[in-house]
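All protein chains but one are shown at their positions in the complex.
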Amino acid sequence: MIKVGIVGGTGYTGVELLRLLAQHPLAELRAITSRADAGTPVSSMFASLRGQIGLCFTHPDETHLEQCDLVFFATPNGIAMQQARALLDAGVRVIDLAADFRIRDVAVWEKWYGMSHACPDMVAEAVYGLPEMNRDQIRQARLVANPGCYPTAVQLGFLPLLEAGLVDVSGLIADAKSGVSGAGRKAEVGFLFSEASDNFRAYGVAGHRHLPEILQGLARVAQQEICLTFVPHLSPMNRGIHATLYARLRQDADLQALFERRYGNEAFVDVLPAGSHPETRSVRGANCCRIAVHRPQQGNTVVVLAVIDNLVKGAAGQAVQNMNLMFGLPETTALTGVPLLP
Amino acid sequence: MIKVGIVGGTGYTGVELLRLLAQHPLAELRAITSRADAGTPVSSMFASLRGQIGLCFTHPDETHLEQCDLVFFATPNGIAMQQARALLDAGVRVIDLAADFRIRDVAVWEKWYGMSHACPDMVAEAVYGLPEMNRDQIRQARLVANPGCYPTAVQLGFLPLLEAGLVDVSGLIADAKSGVSGAGRKAEVGFLFSEASDNFRAYGVAGHRHLPEILQGLARVAQQEICLTFVPHLSPMNRGIHATLYARLRQDADLQALFERRYGNEAFVDVLPAGSHPETRSVRGANCCRIAVHRPQQGNTVVVLAVIDNLVKGAAGQAVQNMNLMFGLPETTALTGVPLLP
Amino acid sequence: MIKVGIVGGTGYTGVELLRLLAQHPLAELRAITSRADAGTPVSSMFASLRGQIGLCFTHPDETHLEQCDLVFFATPNGIAMQQARALLDAGVRVIDLAADFRIRDVAVWEKWYGMSHACPDMVAEAVYGLPEMNRDQIRQARLVANPGCYPTAVQLGFLPLLEAGLVDVSGLIADAKSGVSGAGRKAEVGFLFSEASDNFRAYGVAGHRHLPEILQGLARVAQQEICLTFVPHLSPMNRGIHATLYARLRQDADLQALFERRYGNEAFVDVLPAGSHPETRSVRGANCCRIAVHRPQQGNTVVVLAVIDNLVKGAAGQAVQNMNLMFGLPETTALTGVPLLP
Partner (left out) sequence: MIKVGIVGGTGYTGVELLRLLAQHPLAELRAITSRADAGTPVSSMFASLRGQIGLCFTHPDETHLEQCDLVFFATPNGIAMQQARALLDAGVRVIDLAADFRIRDVAVWEKWYGMSHACPDMVAEAVYGLPEMNRDQIRQARLVANPGCYPTAVQLGFLPLLEAGLVDVSGLIADAKSGVSGAGRKAEVGFLFSEASDNFRAYGVAGHRHLPEILQGLARVAQQEICLTFVPHLSPMNRGIHATLYARLRQDADLQALFERRYGNEAFVDVLPAGSHPETRSVRGANCCRIAVHRPQQGNTVVVLAVIDNLVKGAAGQAVQNMNLMFGLPETTALTGVPLLP
């Protein structure tokens, strides 16, 4: 059994991680910390976990995370970077679901996240945890930076096109729509039901923190600088990201075959038949990205539609996928749940 | 392996049954029929089942259901009663998720359902499939009438009070609220998103088909006629039933202890701590009824709050629970999934 | 023109009051205060008011509310009671949309609201602003306590039955469902979209602050003490209250005629035809209570269904209705907008 600890499990990625780990046959949850809620049974905060998780939240200072084999950070940005070194030094592997180790250029990270990085030297060691791009490195990693939700959908959607060099990378567009759980379980007026329901809006058009993460990943694939306009939107739904991606083709190609070939062996990327429109609910609760590729009116613009559950393939599910890889387990362990529809 | 067939799998109880059976280690789905959609792959109707269910819908006339061990009817009312006899005669067991065999008094059934019963003699054999009331008979049954969604929540909520003879049965009130999936996957204007969202309404106050089913069950428990006012409501949510039950106490009692004792050994009924308010999302996707019992201001009115997922404990999950009992499997097989929250 | 001031206009009742007053031909909005947002244009907080309201929020200490003819308090509980006396002394009339002056028994108020009352002597002067009960006193009032949202729906629903002495007042039940805007525009986790959507729950079963207010009103009508079980619920919708009321009949009566007679002259209470089920969206945005009365199976339980928009007839619209009465205007001035459906 893999002894697992979680730091900060009171948010939505935390409770999702608990849901998945509760069903993992080879993971043993040893501790889950919360400064504010130490002493509270996990199942009294999340009634959905009654009978599933017997633990109480414990105070981080009184929790022996160094006795775990793996620690997940389901914390706000800036926490994992302060605790990762001690854990690694104690032989514990770390998966950070926040952004601390996602951006290799520390100056860029510090600009977008508005703080100094506590351990810039460890950023180089960290492996970006998108298995469909980095599977082999993840297998060897001690420290994995779990990707953001938007970056997962956007990168998986553009990947085959950029690898094949088919599109003009100077004018990529990612118009992405997220459910409200992506904003986390924080008390903020803007995400109240009465603000977010029956409403639709863009946000962060001037610049969103996931932009540099996407740029870094796509540039690596394209092996050149790319230029991307990224517009995130808030949609009145709980879970789900729908990325609508636009690129100009530089040459003709069988796009459907390209995508099917690229993802044919991937357990968690499903290329839909030509002409399809994936819906977010088709992946609700599942570690799956469904993709369709279109070329409207046979013009020179390719449109890729990619959907994920932001809390699963966009966060906790991908983290478990990374755990499975890091510990040599079958990659799909505990990740075969069927999406909940309707 | 139990060879399983499904008649009529294109509605919400059908797709939910498929979700659960896809994960059942001892069930082998052999056939799923649909007159209208014969030839269509199940997974092209429900993208959530891509990679999970390889079958196509087949025409009922060309499907050898008699080769199954068990057939589920996830059909409109009035279908199962026409096909059950032939299947039973062929040694197949049957679970009807519709109402054909729920009401023992055939005249009452015919009045509420507006049709003649095709096999009144078989009604007597059918076992009402609420395991928390009828577990032993279900184990022996060839033909199980799976309860309605409202009746499941209302009966589980009232059961301990009536068994203990604590309340005045001449004036019970069940104020129940259902998500829209309870109306099924039928094209009707009243259940369009633009009709049902941001809206709340009662319906069927003059009389709802689930009333005689509830009356029958509660009267059996109370061993006397009971009088119940049942008001169902439509709430703008997908899944979930919340039953708020009111009864007048005839004597003092420790209600919390009563409920905890009654359901202490039940895997799928969870009595919450005193003072709790169960929420429907805490059982989303799970075969679970969560219950809280209150006595406001220590008056003589007891208030019971009971929540279920109408498609799981209120339909497909309960059907699988019944299957497990009928075939001697552990009752919780394939029913241990954690609710999806948020 | 009536010179109007608003104290505390940044919540949902505040913005709704602004919406209605912006269209009132005889009201002139002079000032709107907000300690936290002084200096901010109202229309930059609420884009819906762009081009409609030119004012900025001002600091209460720098606002000459005593120059107004009427001041609305759209504040949390406990604010109006501190400022009302000075305004009344200056000849300004006051309508409090919060609870400070709703309960005549100050001890009861202090128990339920958990604070000492700042001006108990003024409670006696205050008129409870439910025009369908108190129209004449409201016309003469200097200080009006605008009713709560639940109390408006519940009292209007029970009123005809109690006035006629038709029901057993020892066992009334009010099962009420509210949209989330009823919780206000406060940053609280429980009312986030991801907590409240696709979910249904009761709350405050042990006791809700609107209970004593309802009891007081109904007792006055019934001219005796009454006993009521009140269970509020949160429904995943923006606006709307649906009250489902239950009472035992003590004698036979033509309930439909009773209700139609009682409300025949009321502009804002609409008795639906027999057999109807009012829906909350049918009053969305309008100062209207729609009511249906049922007697299921001709038994001795009467069921009343009453719907309002909690922000209009349950708050801001009723406040404008009271204003119209206090200033001798036609009661329907600025309140004739058609509900927004869908």
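To keep things simple, chains are lettered A, B and C as they appear, and every chain counts its residues starting from 1.
As a working rule, a contact is a pair of C-beta atoms (placed from the backbone, for glycine too) under 8 Å apart; a residue touches a chain by one contact, two chains touch by 3 or more.
As the structure is a computational prediction, the values presented were derived from the model and not from experiment.
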Item to complete: Tell me which residue among B:R35, B:H59, B:K111 or B:R185 touches the hidden chain in the full complex.
Response: B:R185
Practice prompt. With the full complex in mind, choose from A:A286, A:L305, A:L325 or A:V338 the residue touching the hidden chain.
Written response: A:L305
Discussion item. Can you tell me which of A:G54, A:G207 or A:P330 touches the chain that was removed from the display?
Written reply: A:G207
Worksheet, complete the sentence: By the document's definition of touch, the residue of C:G9, C:G129, C:G148 or C:G285 touching the omitted chain is C:G285
Worksheet item: Can you name the residues of chain B that touch the chain not displayed here?
Response: 12, 179-181, 183, 185-189, 191-198, 236-238
Fill in: On chain C, residues whose C-beta touches the chain left out of the figure
12, 15, 19, 22-23, 46-52, 181, 197-198, 238-239, 270, 272, 278-279, 281-286, 290, 336-342
Discussion item. For chain A, which positions touch the chain that isn't shown here?
Written reply: 171, 173, 175, 177, 179, 194-195, 197-203, 205-207, 227, 229-231, 233, 235-240, 242, 244, 246, 248, 275, 277-281, 284, 294, 296-297, 299, 301, 303, 305, 307, 342
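The criterion applied here is as follows: only the chains that are shown with their structure count from here on.
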Worksheet item: Between chain B and chain C, what's the gap in Å when you average each chain's C-alpha atoms?
Response: 39
Practice prompt. Between chain A and chain B, tell me the centre distance in angstrom, where each centre is the average of that chain's C-alpha atoms.
Written response: 36
Worksheet item: Which whole number of Å gives the spacing of the CA centres of chain A and chain C?
Response: 45
Worksheet item: If you look at chain C, which of its residues touch at least two other chains?
Response: 179, 194-195, 197-198, 236-238
